[in-house]
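This report refers to the structure that appears directly beneath it.
Then we have subunit A:
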Amino acid sequence: MTGSLMTPLLIENVPILSILIFLPAIAALLVPFLSGNNTVRWFTFTVLFIDFLIATWLLVIFDNSTAQMQFMESKAWVPSLGITYKLGIDGISVLFLFLTSLLGWICVLASWNAIAKRLKEFMICLLVIQSLMLGVFCALDLLLFYVFWEAMLVPMYLIIGIWGGEDRIYAAFKFFLYTLAGSLIFLVGILVLYFAGGRTFDILALMDASYDADLQRWVFISFLIAFAVKVPMVPVHTWLPDAHVQAPTAGSIILAGVLLKMGAYGFIRFSLPMLPDASHYFAPLMQGLSAVAIVYGGFLALAQQDIKKLIAYSSISHMGFITLGLFTFTINGTTGAVIQMFNHGISTGALFLFIGLVYERTHSRDIPAYGGLLKAVPFYGIFFALFLLSSMAVPGTNGFIGEILVLSGTFGVNNWAATAGVLGALLGAAYLLGIYRQILLGPIKIPGAAKMWDLNKRELCCALPLLIFVFWLGFYPKPFLSILQPTLKHLLEQTLGVSL
Partner candidate 1 sequence: MTEWFTFSMMPALLLIVGGLLLPLFKGVSQKVYSLLIPLLVIFSLTQMEMGRFGEIDFAGISLMMFNVDKLSLFFGWVFAIAALIGNIYSLHINHTGQRVAAFLYMGSAFLVLFAGDWFTLLVGWEIMAFASAYLIFATRKGPAVKAGFRYLMVHVTGGVLLFAGIVLHGLGTGSYLFGPIDAAQQGGVAYTLILIAFMINAAVPPLNAWLTDAYPEATVTGAVFLSAFTTKTAVYVLIRAYPGADILIGFGVFMALYGVVFAMLENDCRRLLSYHIVSQVGYMIAGIGIGTEMALNGSSSHAFAHIIYKGLLFMGAGAVIHMTGKRKLTELGGLYRTMPWTVALYMIGAFAIAGFPFFSGFVSKSMVIAAAAGDHHATATLLLMLASSGTFLSTGLKLPYYMFFGKDSGLRPKEPPFNMLVAMGIAAFFCIGIGVFPGLLYNMLPYAVEFEPYTGAHITESLGILMFTLLAFVLLLKYLNPKNTISIDTDWFYRRGATVFMWLANKPVAQWEQKIITLGDGLILNTLHRLSKHSLTVDTQVVDGAVNGVAKTAMKSGNLLRRLQTGIVSHYALAMAIGLFLVIAVYVLIMSEVL
Partner candidate 2 sequence: MMAKLVNFFGDKKYTRTRWRLLIVILVSIVIADFLVARPHDYNFWDTIPGWGALLGFIGCGMIILVSKFIGKKVGLSKKENYYD
């Protein structure tokens, strides 16, 4: 399996990545021909679960010793323009393929009863967006990446716009237009890089090329705008709270679990390795914006009464940690950032899942209206509490590992930002414990809450895998760290080594 370092790794010439990516899309084409809502649900679930198994298998057979891209596929697409259909994964992408496919089938389970009207269209959207997200993580051609990146907007827009809450159109459009604006500027940057890098869109080739410092800065800014909207960074973050509040549960899980990570992934895949000098130049700015996001998001979360909005702002705060870690250019900071990306997907995905579960029962997102859930539905309460602890980065949970790595990377590079990080952690404890107190403890206030049913088997199947990762990463992060290590080391070399 480990050939010489220059040989891309294939499994007997089977294009496993293409299968992984396009399986859900092909399945989406078949959905209109199915009859019966349950058939549709089971079909979608099975397809996504198979996809998940493929992603898991990839994770297992992944070679930890090299930073080279693995399972590569390459096919000329439009050679005259330098566009290739090129796929490949490294330590970071394989982890996110795993996360995305895990959240995929969990979303199907979570939407089982929640989505009733236009079920087929919904499942089609889920399948399509799954394909596109997986494609983003595998793409090694910049234009291919862009196609996947842009195309994601449509199904997400539909998910929010059709199956969302009362104000869904506004939220969906806002999401769409903010992201689109960023992406169009991204396209400009891509084209500039294309011309400067020798008329090729090949990501690996573009990484190897070196560019004039001024050019780097302009391209960095164009990339920054796109990624900053996706992450989201302050001040272009305002689409996120509305999108989360209006989106259906599955939408929120995908949004928080995967879509936000794309922004950070963009920094990792493009800004840092391809534009190292600009990255260094803008590092203080990025660290500053991250610190602002951490504290600003934390304060706003504290002020929220709507629980989905609260978690949305806490996401902004958490993503601040991630961007901070990335721009410290230390191995700890970068590792911590990637681990936090994975963690945030798990923990915040789980939180939105649980909020959705209780919303299904009570149709209220208003925190003061709740109370005493620990008494009414104890299993739910305990699970929810554990995920809150994970989000709080309590030792023993996955969040702790990520935060400790990010902070140990930041202290020494930018102590003010690190202090902001500590303040952010405190704010996090405050609003998360606040949720715990108001929703889980105290007297039961929601009418009909006494008749609420506790977690059923389906919901348990959604929650357990996520909980397993909370504690697995918390107590034994080694396997995850060893997958990332060579890739991140290589990334740092690219970022630091090439400097004028």
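Keep in mind how these were chosen: all candidates are chains of the complex that A comes from, given by their letters.
Note that a residue touches a chain if its C-beta (ideal position, glycine included) is under 8 Å from a C-beta of that chain, and two chains touch if they have at least 3 such contacts; residues count from 1.
Quick caveat: nothing in here was measured; it's all calculated off a predicted structure.
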Candidate from 1 or 2 that touches subunit A, complex-wide: 1
Parts of subunit A lying in touch with candidate 1, wherever the complex brings them together: 76-79, 83, 147, 150-151, 153-154, 157-158, 161-162, 169-170, 173-174, 176-178, 180-181, 234-236, 238-239, 296, 299-300, 302-303, 335, 389, 392, 394-396, 401, 404-405, 407-408, 411-412, 422, 425-426, 429-430, 433, 437, 441-442, 477-478, 481
